[in-house]
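Note that this complex is displayed minus one protein chain, with the remaining chains in position.
Moving on, here comes chain A:
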Amino acid sequence: MKETPLSNCERRFLLRAIEEKKRLDGRQTYDYRNIKITFGTDYGCCIVELGKTRVLGQVSCELVSPKLNRATEGILFFNLELSQMAAPAFEPGRQSDLLVKLNRLLERCLRNSKCIDTESLCVVAGEKVWQIRVDLHLLNHDGNIIDAASIAAIVALCHFRRPDVSVQGDEVTLYTPEERDPVPLSIHHMPICVSFAFFQQGTYLLVDPNEREERVMDGLLVIAMNKHREICTIQSSGGIMLLKDQVLRCSKIAGVKVMEITELIQKALENDQKVRKEGGKFGFAESIANQRITAFKMEKAPIDTSDVEEKAEEIISEAEPPSEVVSKPVLWTPGTAQIGEGIENSWGDLEDSEKEDDDEGGSDEAIILDSIKMDTGVGISNIGSQDAPIVLSDSEEEEMIILEPDKNPKKIRTQTISATQEKAPSKKSVKKRRKKRATN
């Protein structure tokens, strides 16, 4: 899809506003948008938000053989991708000029500044080294991708932990995170890009241009710097002439901005470390609820549970102690079982328990359980495949009712079942019949 064109009136308005030192979002000339850093569940995963621009960073590692001319150095790999999700104008599967420019700038900023100790990534010289891969995905585009991407890359690298390895003679052992704690990468410094947009041939300058400002700017200057005020990369694009003192002024501003951002990054990393130690939820993993169904909820039926305990105690106190006969399940044929001895059974009288259930309400599942067990007890011989009645109940009262001893053992089971069916309210009977069919 084509990019929405910028109208003449927007362009004119933006330029006039910049002349008056005003910006669309109310920022001052040297202000950054809000930076927010969140971490994922795994190490080496983060999302950086710069205003509405969002970049996802993910670091991964792999053991590979090193390059021939650098036998003792690990390999760093950076890849930024502009997905179509970020802005409809980005085409998938095509290396646009912007993408190439951003990728090269990132590599220069992070690899060539030697911020990561590549020698420490060597496992066996000339044979095995770690390859660290940094994948950056632009999730939303609202200008100044490079700053957000460089922050995301360095944050993800600082956050990343690689598996520990040990070398004994010729043997290389790779430890899982359970065996040995993963080790962080050794990072010398944190280079961060700061972008300056120039307007009217360099007369006006803005820090952190947003998407609309980027569209009307004449030139862009990107300075990558660390907190020791060392310039890692500097790039000017757009073909504007910059004066010496302009560049100097920009580098001064960049120094201040980098200090602020570095502090923010360190605070975010510390926070994450702390929360992880405490075992709480962290980062954007927090927003993902595991094993929870949020949709299609059935509303709870109101149940009066005010005097359940007394009722339950009453039942227990009234109840006779259970019969001494310990029923053992008898296996007739594989797949079938019989509990109890023949027609004898020590389960509770259904009619009585039914009435009590009605008082209590909400424990109808227990009766189903009863009647099913009864069913299986009677028709044990003619049930071919006996599916275990899958009635899961975890409330306490139900169990008590099951424990109730038999007051009227002479009764024939089939009769009891039919009686309960007639007596039970319609809802229950439907349920029961279904269950019965399933068991038969």
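The rule we apply is simple: contacts are C-beta pairs under 8 Å (C-beta built on N, C-alpha and C of every residue); 3 or more make two chains touch, one makes a residue touch a chain; residues count from 1.
Please note the rule applied: contacts and distances are computed from a predicted model.
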*Unshown chain, UniProt name, "Exosome complex component RRP40", "Ribosomal protein S21", "E2 ubiquitin-conjugating enzyme" or "General transcription and DNA repair factor IIH subunit TFB2"?*
"Exosome complex component RRP40"
*Of A:Arg16, A:His188 or A:Arg249, which residue touches the hidden chain?*
A:Arg16
*Touching residues on chain A - with respect to the absent chain*: 1-2, 4-13, 16-17, 20, 22, 24-26, 295-299
